[in-house]
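Sharing a structure with you now.
Here the complex is missing one protein chain, while the rest keep their positions.
A, B and C label the chains in the order they appear, each numbered from 1.
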């Protein structure tokens, strides 16, 4: 058994991260702060930015101007210059390694990015009331500030224990855009991993519940379709136009009409759309930012293929061109039974855990699945662990917050699970 | 001035034709009866069936079974066997020629086909009350029985006059399907025509009105689009299907959305649609029978081209194939001013004509325009003449009928116009 | 153990029924023939037509003309006049009761209707080759001829055994239209039933397989939506129209776009659609015959409610009226574990059964679920039993046929299951 984590230090760190939420590939301040902590704890190997990511696999990378804006903000907010330099171009995130002799290689994956939304200023919202509300315009509305903190806590706890083997903690960027999982999965750092844990707080489970084996990840693919037509004066020459908004609207209607599939759940959403410039101009441009999902990767691929047909056909119907790009993707994945056993066993023994749950369905998507499948493909085992937390607002809403009692519970459950697999090899 | 037409004989003939309405390319009895009359009157040349039609230009020809059914019916109803033989394969209609020495070649075009609809049995409906209601299941609901009668009356009147020149009367099949105008226009019989009159009764004008120059014919194209997908069990394997009804529905919605045109009026209609076989089968087949129109032939062509895009695009959107065929077509056309003058001059002098109108807009379509344009292309002149008739029900409805007083008026106006152009050469 | 069923007699009877397929509420000949057999076997009670059906619960009843046509055909084909009289108005089907003293009441439900489709004339198609192809224009393309035969076989076998209790066999009409299950379920004849078996041959299982507990019935609702607009001339006055085909097409597109549901599988299909009369008339009428399904009755109800919104909204969008009627409906249902045990035990012992399967998913719908739920609501148990048969063509196709070896196997498994529950009371 390791030492109990230092609750106050975890809370302090989480609140500091909470003040600096940064969206995908813009986690400059966050990565720098994590590196700081890792160096303070002391690690054997540390891979930062491009060293932690497979070349050419990043998706949804913002443009240079956007990157520069967040880079400068991070510098102004006090991020370490030497780390920032290594992150240039939006290569964020890190992999930290602790080596403790012979033994299995165990990995933990936590995500570190924030969401592009305003945080509540309401007095009932604890971060606002207690002065650690976001300072960046973005928001940690999904608990990744807690995840990064837990990653550091687990690393420290394992290092301080009698662990034998190698521990790798993956601080992953860009989960919200399902954009960072694949480049980390393909970075090579997973090649020798025997056991992988991934974790998430909340998910509608209250403080005191732990889910050993979150399943039901829907495979997902995000896309952006750009429709291009010809503009024309809507009063004088409507026939000269090629109406990109008509094409987009036809695509929207027909995307939702892609047939259901006998093999299981599918999803589709045209979540953000727009087009046109003025009431009196036949619209020349329109776009859909959408997604398809499937209970399995095959079902997601079915939806993706059909969505492609719909978008092409709708453009052709109105004499427009369309350019469709995938901007994020994640497969489905399942937790391995043997690791689920380990986590459940640990959770039952952990102080503060009142209700250890064996497996639950998520119904959403998450790109930790890239890492899980990579490990499983190499013959290793993987499990996704949910750690309940009382959260006043829903995930992704302006009043989302985590109950900080969750932090030591999560560090306990995960570090003890790491020790357990090292000891017992399930 | 010619002799007054024999009203009673015209009425008798029209009623006989009214009892035997036959749709496009099935005018077997009708053609045979017309040939009978023509031989009785005596003509110099007579072209029947294939001799009156350009090879390969017929559209919307029914299948062999349907042709055989009407052919047999005509024989049973007493059509002359020798004429029937010449019409085999659905080559109906005739061109009759009267030659009277030196002078211009003047033509009259009348149409002879009926509509595929039931005729009223109501006591207020004169054909029902007086015993000359349709015996074929089809109906002369647009006055073509009167037109054929008028064609014969004009030929007889001109022959009996001091006319100098050549008169050709075109008894055209398949106007309702806009399917017979083109093969007659391209038959060669128009090549030497200097003046062409075409005529129609009614058109919302009462008995006593004559319109010298009906204009505003919309160019039109009829099409049939057949969508072919893949069937599948709607409960068990919806994803295996390729839904032809979805494709058709998308096409319908987008057809009506083809942009309006700066150059003038356009029209589109998916007038008859269908698809699928049972509630629990993803539909494999669907169709649209539709039409596009334009104020000019160019506008019709614009609509036709865009409709093609829509139908192809809609099929592709749902992974279906589509086969689109034109089943009828007619251009726009305008009456020539000089002939309008002639007709108006004649109408003013004709007994029974109370209100000679100079030009009026139709707002519909008519394939006499093929003949008019052919004559105009060759340097001749053409005019479309409306002859008002009190009609209790609207055109194409079950209670349509013509006021038989119209028959001698029409014969007068048209035969005197023929004489006038021969005398005066406008 | 009962006696082995007489294979030849079963085959003969099945082939006779195969020659006379009759669709929902038109099973005049079939019912009369079944009554014949039942009287020959000897039953204690026999409820025919209206006596076997709850008043006012029939759905999808054809019009009087259609009923009269099939009634007359049945008479001409030799149906007994005394039975026919009892079926007038389309009250078909029967319930037969055999009483053998103290013991449980056990029921078997078989369906007896045919499908409205042509049967293959191909030489490879056994009914065509061996002279028992359909004589009615409809077709037994789903094996209900075998089902009725099996029902009679089981009744005879149980009667000949040492069975103690009451056996009721339900010969249900109108399953293909999911129209007959509810009136039989609500007839009162199920009130005292302790155990109910329902059965189906085939379902993609070969001869020699038996499925103890077919599950995964999707709850289903069939509907017909009639759209009514205003006609107008498509060239002359398009603005005067209210286009029922546009309304229908909008509804089709949006029906398929009803959101997927978190709780499980849903389905929707606009299986048969049509509208309009002619290319040049803005369509005044259009219809959709469609269905919605759900993995549970609640999911079906969700789909039904949303479909109602879509259809109403689509009509309003185009200024049309819509009238929507449910024409058939069935809930979902599950087989009870205890009865599944019984059937599996029996199947394991039955000659000819090579592969007894414990539970399988159907993925379709079936209105035996009305009877199953009625029995379960009363505290009884129900199970749906699949009996494999080699079928060359798929269900509902022109070449569907059953391997007649299936008949004695099915009679064996079901009659022995009846005896087993009477003996052992699971």
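In this text, a residue touches a chain if its C-beta (ideal position, glycine included) is under 8 Å from a C-beta of that chain, and two chains touch if they have at least 3 such contacts.
This is a predicted model, so every value here is computed, not measured.
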Any idea which of C:241, C:363 or C:408 touches the chain not displayed?
C:241
Contact with the hidden chain (one of B:29, B:163, B:256 or B:302):
B:256
Sole residue of A:234, A:338, A:357 or A:398 that reaches the chain not shown, by the stated touch rule
A:234
Candidates A:92, A:250 or A:389 - the one touching the absent chain:
A:250
Tell me which stretches of subunit C touch the chain missing from the display.
236-241, 243, 246, 250, 253-254, 257, 259-263, 282, 302, 306, 309-310, 312-319
Those residues of subunit B which, in the complete complex, touch the missing chain:
253-254, 256-257, 259-260, 262, 264-268, 363
Interface with the unshown chain - residue positions in subunit A
218, 220, 222, 233-238, 243, 245-246, 248-250, 252-253, 256, 267, 269-283, 286, 289-291, 293, 362-365, 396
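Basically, only the chains that are shown with their structure count from here on.
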Chain labels contacting subunit B and also subunit C
A
From subunit B, the most remote chain by mean C-alpha position:
A
Please identify the chain lying most centrally, where each chain is represented by the average of its Cα atoms.
C
Chain centre separation (subunit A, subunit C; CA means) in Å
50
Centroid of subunit A to centroid of subunit B, CA atoms only: how many Å?
69
Listing for subunit B: what residues touch at least two other chains?
236-238, 243, 246, 250, 253, 282
